[in-house]
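My questions will all concern the structure given below.
The complex appears here minus one protein chain, its other protein chains still in place.
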Amino acid sequence: MRFKDVQIEMAHGAGGKASRRLVEGLIAPLLSNATLDELGDAAVLPFGAGRLATTADSFVVRPLRFPGGSIGELAVNGTVNDLAVSGARPLALLATFILEAGLSTQTLREELEALAAAARRAGVSVIGGDTKVVEHGKADGMYISTFGFGTVDERALLAAGNVRPGDRVLVSGSVGDHGITVLLARGELDLEAQLESDTRPLTELAFALIDACGDGLRWMRDPTRGGVATALNELARACGHAVLIEEDSVPLRSEVRGACEILGLDPLHIANEGCLLAIVAPQSAGAALEVLQRTPGGERAADIGEIREAPERTVLGRNAYGGTRTIDMLVGDPLPRIC
Amino acid sequence: MKYVDEFRDPPVIVRLARELAHIVEPGRTYRIMEVCGGHTHAIYRHGLRDILPPSIELIHGPGCPVCVLPTGRVDDGLAIVANPGTILTCFGDMMRVPGSLGTPLEHKARGADIRMVYSPLDALRIAQENPQHHVSFFAIGFETTAPSTALTLLRARELGLTNFSVFCNHVTIVPAIRAILESPDMRLDGFIGPGHVSTVSGCRPYEFVPRDYGKPLVVSGFEPVDILEGVLMVLRQLRAGEAKVENQYRRIVPWDGNPAALRAIFSVFELRPYFEWRGLGFISQSALKIRSEFAQWDAEARFELPGVRVTDPKAAQCGEVLKGVLKPAQCKLFGRECNPEHPVGALMVSSEGACAAYYRYVHHADPVFA
Partner (left out) sequence: MCLAIPGQIVELSQDKPGFAKVEVTGVRRNVNIGLLEDEKVGIGDWVLIHVGFALSKIGEAEAQDQLRMLRAMGEDELAIDEVRGYTFAEPAT
């Protein structure tokens, strides 16, 4: 894949097809090495007797604060979650801040407090970082970049290559909450709803699955930008099989559904910050679902579909009367600056 | 969701599917055109082709206002925002439509102030909030959307706004249906009539279809139950040797349309003598222009627009797909040179475009593309 776009567009940051082209077609080839080329959520390196998972992330959400969270919280949870779905408990985080001149100290203090609280909740320390300031008019208040690392649990054998036909697709919570919340919080649309971002650390949920399923847990992902559809398409491409989703079983809050209907958006393309996707062996699915539903944050967990042999590398959605459609990766950027 | 979920009720859908399976005559094929792009999307989105008997073929019609807009008009819209101090507002659909020098989104990335809105009233609000800028609204749509643009223009006049204009590209559906019926390569048995256009225009404007061409036309809603019932009603007419206009979408479409909406349209707009449609050529009396009394809110009166006729690339078969002569996947560029990220024509990016619908909801599972 070659990156032929002449300039960078918003779509390249949306987490969908354009983002993938940028990473796979330009960035990865120029920096290429064995670990990078795997393009996992976290990069896993052998470390002593075990494995070290490392991840970097950045946060450019607008507005900085929204119901259910803020940029500081996203920064911690988003990083911790990339580690969690790789089967790692977080050891530590580093955070860099790019601040806009004119940002009020009160706002910065509030974000740091939110970040500290999120770190405490996630059981991780921020051990270092950097700060830069740019002119007024750049950085929209602040941007945060993070680097996180943790040791991978030896029981976690997670790879798209482990996924096989017959495996079940589980989601740990309702979809679309975060993206729609942030969109409404911008106040540019004349829409009101009682909705909150679902941002939370997923470590407990991820490890509940590792405990319950062992090697029956094949793969996990936190579906952020690009949504569930994009994450499942990446899985389908990587494992070579088909993913069949029973559309009516995907947990969806009525407010998210309503907002998506009004705006013409597909909830499966909307970013999430507090749920995970897991592929589990059919014999582990019952226990997996039960343990998720008993874990805080997993109350709405559901079995939403299965892996099939064909059509290869395709995600399909099926409705209650048997009509099917393909569920494609996100194209374009319907909701910019969500994470 | 009320008025949505009941019309997606699986037992009812199964019953309709069974009725359809019983009513089709063995050995006969049926070609029914759904005029409206919204129907095309709904059909693919809900997987209705899995439920319809294989002898019923649904042909995609030209009812996609973004798709039928010639590239030259997109360029004209982009020329408006090239004027310093101008803000161009448009629906999300328009943002990825290719003009000669890129899409509005690409122009925006290069610094043009182009903003997506969900309503012409949003554009009005942006004008009120930015008195130092001129705000222009790129109006597209059939009769469904024209009344909203009309009310917005009336409101602009009420407010005495001097920094607001509309670039009007509204088109009307009847000339497009007539052009399809006049087309020699079309063999159609009946029509699924546009649902939301009809809330404004009512059902009478389609009476020429059974009267002059002997084909049934059933105005239908957009949920699976609506579309299946609409198809069933067409087939029942065919079986009975009848041809008339029927209203499946009774809960929403009044037979005589919406008088207030029609009044709004006529007070603000008049018909252009002719207008170019992608794929259908120049059609007379098929598009709306802003009346001279509203000239100061008419972007075509306020700005010098290039007005250049831009022909589609030779290899693109947009016109044939719009007329239903070709299915999206039969266009040589489909999925190759033309895809949603790099579209050659608007059909691949519009929320009502047949190519966009096929690409998004079907083509990955189509063995032809494996």
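Residue numbering begins at 1 within each chain, and the chains themselves are lettered A and B in the order written.
Basically, a contact is a pair of C-beta atoms (placed from the backbone, for glycine too) under 8 Å apart; a residue touches a chain by one contact, two chains touch by 3 or more.
Since the structure is predicted, the reported quantities are computational estimates derived from the model, not experimental observations.
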| item | value |
| --- | --- |
| Visible contact partners (per top-of-document touch definition) of the missing chain | A, B |
| Option touching the unshown chain, where A:Glu38, A:Asp190 or A:Asp215 are the choices | A:Asp190 |
| Chain not shown: contacting residue from B:Val74, B:Leu88 or B:Leu151 | B:Leu151 |
| Option touching the unshown chain, where B:Gly61, B:Gly77, B:Gly195 or B:Pro210 are the choices | B:Gly195 |
| Hidden partner chain, touching residue among A:Ser125, A:Ser254 or A:Gln283 | A:Ser254 |
| Of B:Gly38, B:Gly193, B:Pro216 or B:Pro340, the residue in touch with the unshown chain | B:Gly38 |
| Where the unshown chain meets chain A, residue by residue | 190-194, 253-255, 257-259, 261-262, 264 |
| Chain B, residues in touch with the chain not shown (by the definition above) | 1-4, 6-7, 9, 11-12, 15-16, 18-19, 36-38, 63, 65-66, 91, 93, 118-122, 140-141, 144-145, 147-148, 151, 194-197, 199-200, 222, 225, 229, 250-254, 258-261, 264, 351-352 |
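To be clear about the criterion, only the chains that are shown with their structure count from here on.
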| item | value |
| --- | --- |
| Chain A to chain B touching residues, read off their complex | 7-11, 17-18, 21, 189, 254, 257-258, 261, 263-264, 311-312, 314-316, 318-326, 328, 331-332, 334 |
| Residue ranges of chain B touching chain A (in the complex, touch as defined) | 1, 4, 8, 10, 13-14, 17, 44-48, 50-51, 92, 96, 105-106, 109-110, 118, 224, 340-341, 351, 359-365, 367, 370 |
